[in-house]
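First, the structure itself, so that you have it in front of you.
Every protein chain except one is present and positioned as in the full complex.
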Amino acid sequence: MLRDITLGQYYQTESVLHRMDPRVKLAGTLIYMISLFLYKNLTAYILAFLFLLSVIKISKVPFKYMVKGLKTVMVLLFITSIFNIFYTKGEPLFTIWKFVITKEGVANAVYIMIRLSFLIIGSSLMTLTTTPNQLTDGLEKLLGPLKKIKVPVHEVSMMMSIALRFIPILMEETDKIMKAQMARGANFESKKLMEKIKAMVPLLVPLFISAFRRANDLAMAMEARCYQGGEGRTRMKPLVYKKIDYVAYGVLIIYVASVIICGRLIPIHLL
Amino acid sequence: MLLVVDHVSCIYGADTNMPVAALKDINLVIKEGEFIGLIGHTGSGKSTLVQHMNGLIKATDGAIYFHGQDIYDGDFDKKNLRSKVGLVFQYPEHQLFEVDVFSDVCFGPKNLGLPKKEVELRAYKALKQVGILDEYFYQSPFDLSGGQKRRVAIAGVLAMEPEVLILDEPTAGLDPKGRDEILSMIKNLQKEMGITVILVSHSMEDVAEYVDRIVVMNKGEILFNAEPKEVFKHYKQLEEIGLAAPAVTYIMEKCKEAGIPVSTEPTTIYEAKQEILKVLVQRK
Partner (left out) sequence: MGIIQTKNLVFEYIRRDEEGNVEGFTRAVDNVNLDIKQGDFIAVLGHNGSGKSTFAKHLNAILYPTEGAVFVDGKNTTKKDNLWDVRRTAGMVFQNPDNQIIGQVVEEDVGFGPENMGVPTKEIWERVEESLKAVGMYEYRKHSPNKLSGGQKQRVSIAGVLAMHPKCIILDEPTAMLDPKGRKEVIRAVRALNQVENITVILITHYMEEVIYADKVVVMDKGRVAMEGTPKEIFSKVDKLKELRLDVPQVTLLAHELKKSGVKLPDGILTTEEFVKELSKVFGNR
């Protein structure tokens, strides 16, 4: 069901990763993503894998829980890599009907599969261990310098965190409206494209109306609680780097350094 | 027997390490023309149970029979079931979507593949049944008042001409007058049209006056299944599970405790008044 998607959800537990400064986690996620695209060889991926594995272990988020939520995304990923098999030129491996499968194509697909799945797990790990509020604070602080060139950093990050909070609520709502329309004979399982699109109207119209109503209510509630943008706000949980955060930055540097050194000096290729 | 729920269990998340049993071995028989109150607090499984009855949720275990036919049989027409067992969800006005009231009510019968004329006839009849005036037919449903929107949404299900009408908390969020209007409208449907009605609620008071039978659910199980008077006798037990008997039951109990020789049977104001007057006269 829709509500099973865990991407962007917070998982409540006590761990070092949960306690870490969101800036470290944001920077870490970004650096990790970059590290995945530095080299296209197995050495770098093995290092990335080990790094990811240890971070998952530290996070105390059950691996099953994490993967359960990624099923749908993984299907998309799989399709993407299949395309790569067909569209890469190189040494032919075998032919299916009109399509030539090349060695390079298979290698490419495998690489992309690895990259993207690490990337998704890595970033979902961030949202699983950081509350949206912390995430907002972290983003706002990291992007703070952009305020000088009139980028509404606070507003954007506030919008993001609210969106994250309302995802599960809207998911549940979608489920409910869908069932209600099915009780009125609506058919969401039609195979024909046109019918499928038509069937979405009774779902989307109420959903949008409800989303707007919620947005309206929320805006009113925020104003009633004296929200007036980022100016003059204090923080309940101000961001202060602690020892653990410096250690984490250190570990990140070591990780990136080892990816660069090993990836360059002892590359292992799939082919 | 119109609808038979036979040893039905439902487990959510059976494949995870935290399965939740929403329904545990439910047995229930619903006869034609009955008016049943299904009571339980939030999370008692009452909403899950009614979604089983029209096939929206499939039971993990057990069977459901509609007119004696197993609804889980391969050749059973599910779509037909959903039109025959009409389910009105909580806050049904949230499902309105058409440009005007009339087309919205047409949605259900249209999905049944009926001819246009029949669809419109049914929509017209349904709107009349819920008491919506002609002048509102071509207005946007979103311009109506809360109570009217709810009536339109109920008409949307009625237009499919169901044999069983299930309503999940049809009075939630309405003011006292609106609540009474909706409830007596439903009672009328049951009496005049002979529709079997299942009313899901967490308020005993609301249903006490109207229903023939009360089914009390708690933690996915049926706790009581009897006439209102019978059920309210167990008001202490009802309290323990976070429900309450009608205020009148409490009043009569307290009177009796204080030494006024009244029966604790009455559940409505009218009955209580008659009882107290009777006792007063005897006293004279």
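In order of appearance the chains are A and B, and numbering begins at 1 in each one.
Please note the rule applied: a residue touches a chain if its C-beta (ideal position, glycine included) is under 8 Å from a C-beta of that chain, and two chains touch if they have at least 3 such contacts.
The structure displayed is predicted, hence computed values, not measured ones.
Novice: Of the residues listed, A:R19, A:K64, A:K147 or A:R235, which one is in contact with the missing chain?
Specialist: Answer from the full complex: A:R235 touches the omitted chain.
Novice: If I consider the whole complex, including the chain that's not displayed, which of A:L47, A:L164 or A:I177 touches that chain?
Specialist: Checking each option in A:L47, A:L164 or A:I177, the one touching the absent chain turns out to be A:L164.
Novice: Looking at A:L93, A:I197 or A:L218, which makes contact with the chain not pictured?
Specialist: A:L218
Novice: Touching the missing chain, which residues of subunit B?
Specialist: Considering the whole complex, subunit B reaches the absent chain at 41-43, 145-147, 172-178, 202-203, 205, 242-244, 246-248, 250-251, 254-255, 257-260, 269-270, 272-273, 276-277, 280, 283-284.
Novice: For subunit A, which residues touch the unseen chain?
Specialist: Touching the missing chain: residues 10, 12, 131-133, 161-162, 164-165, 168-169, 213-214, 217-218, 220-228, 232-238.
Note that only the chains that are shown with their structure count from here on.
Novice: Per the contact definition, I'd like the list of subunit A residues that touch subunit B in the complex.
Specialist: 64, 68, 176-177, 179-187, 201-202, 205-206, 209-210
Novice: Okay, in this complex, where on subunit B does subunit A touch?
Specialist: Touching subunit A from subunit B are residues 16-17, 51, 54, 56, 79, 82-83, 86-89, 92, 94-97, 107-108, 110-112, 142, 156-157, 160.
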